[in-house]
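Note that this is a trimmed complex: some chains were dropped, and none of the rest were shifted.
Labels run A, B and C following the written order; every chain starts at residue 1.
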Amino acid sequence: MKTVAVKKIERADAGLAEQLGQCGASTVHEAQGRTGLLKSYMRPIYPGARIGGTAVTVLAHPGDNWMVHVAMELCQPGDVLVVACTSDNTDGFFGDLLATSAQARGVKGLVIDAGVRDLVDLQAMQFPVWSRAVSSQGTVKNTPGAVNVPVICAGELIFPGDVIVADDDGVCVVTRKQAEAALKASEARIAREDTIRDRLAAGELGLDIYHMREGLASTGFDYVENLDELGSFNGIDCKNRD
Amino acid sequence: MKTVAVKKIERADAGLAEQLGQCGASTVHEAQGRTGLLKSYMRPIYPGARIGGTAVTVLAHPGDNWMVHVAMELCQPGDVLVVACTSDNTDGFFGDLLATSAQARGVKGLVIDAGVRDLVDLQAMQFPVWSRAVSSQGTVKNTPGAVNVPVICAGELIFPGDVIVADDDGVCVVTRKQAEAALKASEARIAREDTIRDRLAAGELGLDIYHMREGLASTGFDYVENLDELGSFNGIDCKNRD
Amino acid sequence: MKTVAVKKIERADAGLAEQLGQCGASTVHEAQGRTGLLKSYMRPIYPGARIGGTAVTVLAHPGDNWMVHVAMELCQPGDVLVVACTSDNTDGFFGDLLATSAQARGVKGLVIDAGVRDLVDLQAMQFPVWSRAVSSQGTVKNTPGAVNVPVICAGELIFPGDVIVADDDGVCVVTRKQAEAALKASEARIAREDTIRDRLAAGELGLDIYHMREGLASTGFDYVENLDELGSFNGIDCKNRD
């Protein structure tokens, strides 16, 4: 692969990114048609963080965080660092020093398909990270990768400048061009859900609100009165439970 | 398999379920002879919750939460939703809307061998969940499964109406018929442990309290004075550590 | 293997162990040349604990915690229990009773390549644990193992008397003989990082502080102005993102 850094990238609008962040990963993922979600092994290092920012991307060699330093110079306020790795790796690519540097440049957080360390410091600094692992394992600076190139991170294609939305549910990517539409759809979804939430809280059922009963019956799905009537299920005798 | 919902189930006594919940998963698991424990990958989405309730069971198709809606109608106050899946899946079957509906019906929590989302909301609502994953991934409503049938969830057979005990240690199932005996045994265990705890806190050793020394010696287990006397262990020279 | 317990072990200096604990796992791991780190699947059961103590080691049979009771008698104030298993196992070897006993003897915490239970109690007691799993699953006392022998725990060789450093980042072992040098190197690293942190906070870049630019260029690493200039990367057209 080319070992290269791209200096200037077109970023999604910062306001859109921030607002998408407020909508949250699950809402945005749904609103853009159930797309953009990174694998569920990407977990936050502490609960409660919620960010929306623009991606500065890194493709790194396993056990080597050189490219993170290169990327730092290219970060701007509102960015989110996104680190992919050429093969599965859990080493601690990033800790409190890099987080200090990142915060000095206005970076909102880190999404890394590898490991991170200095958790106590990162939480004290309120610098959020979504990672596949926590590990003290140190990294070297010997093998170049690439910065601000399209990467596949935790199963999703991410371009530099895309919007990254991350919270306790996980991480979702929105492309720069789709950011506005995704926000509109997210807000519509939130409004729609607010209404439904009220109805559910009042005791209405999803079965009725979403008109599911007919479709269900048409599949042959059936109701029986009790386990005695059912008799058995998947080879398990339902009539007798000790 | 039959695609069916069972309307009326016999539930374990609500008071017993509540009291078993207070005993906790580890105590109840031990008290009923080290049985009933779900696989340890089932983890709470936030710490500190402790519930005991009666199971309303769901068997779902991967990536499809239709049956959760069907189950909701059959839930009563004091129930715990238990969702099993026909194959391993981590999608986000359940979020804040379903939790709103569940709370409106008095459901105490969710145990799901799949994923869950809207973590911030669920914690704010104090609606506890034990799951194998957290994921924003949306689900469809196209393939029927079954509700209130016996299911195998995270390695344990669960009947509708069984007691579900869940806390930070994990999830344990108690059958309806055994609930009373399990509670009695749990309370006896707690009382017994209270005494032992005092003795341990005062410096007594388990070796003495449980009379282990003789049995140990009878296996040929031996004491040596120090590592020099041991010489080596499993091919490792014990006398030299750098 | 020999089933044996070693009664007297030489422990690292308690003060050194305590101070190494304050330095933290990541710093100590780096300071001693990126060595001593246990596998990253070893995670704390609650956040915020930070300990440094001397190892009392256990080699246990899967599903059998007999040796933990034997080890308890050999523990002294300042020790950390380290439990390895002859094969991969997640059962709940340790709970609040054993923790009570351990605290009565001045044990600082537990590092176990297996499971643990009674999480709520352990956190209330402030007895920290690093484990591969949380599980209520009960264990037996039938098969002897060994105590205070060299063990391989989560991928690292640990001798009784070694220093165990553990915090939210993970667990690191320092040999007794290297404890003093490791502390000196750790303190030097902390001092050095303090200076660098200030420079990074002021906006300087790692690229400059660590003089990376030349080395980078010498590898053939290159900068391009933008994605149009890059053209494509790893078969992905960089000029078009929808």
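What we mean here is this: contacts are C-beta pairs under 8 Å (C-beta built on N, C-alpha and C of every residue); 3 or more make two chains touch, one makes a residue touch a chain.
For clarity, every value in this text was computed on a predicted model and none was experimentally measured.
This homomeric assembly is drawn with 3 chains in place; in total, the structure file defines 6 copies of the chain.
Keep in mind that, in the parts below, only the chains that are shown with their structure count from here on.
Overlaying the C-alpha trace of chain A on that of chain B calls for a turn of 120°, given as a multiple of 5.
Interface of chain B with chain C: the two copies contact each other largely through different residue positions, with under half of all numbers used appearing on both sides. Chain geometry summary: the mean Cα position of chain B and that of chain C are 28 Å apart. Residues of chain A found to touch two or more other chains are absent. Residues of chain C touching chain A in their complex: 24-26, 29-30, 34, 37, 40, 43, 47-48, 50, 167-170, 172, 193, 196-197, 200-203, 205-207, 210, 212, 215-216, 219-227, 229-230, 233-234, 236, 238, 241-242. For chain C in complex with chain B, the touching residues are 1-10, 46, 66, 69-70, 72-73, 90, 92, 95-98, 100-101, 103-105, 115, 117-120, 123, 133-138, 141, 144, 146, 148-150, 157, 159-162, 175-178.
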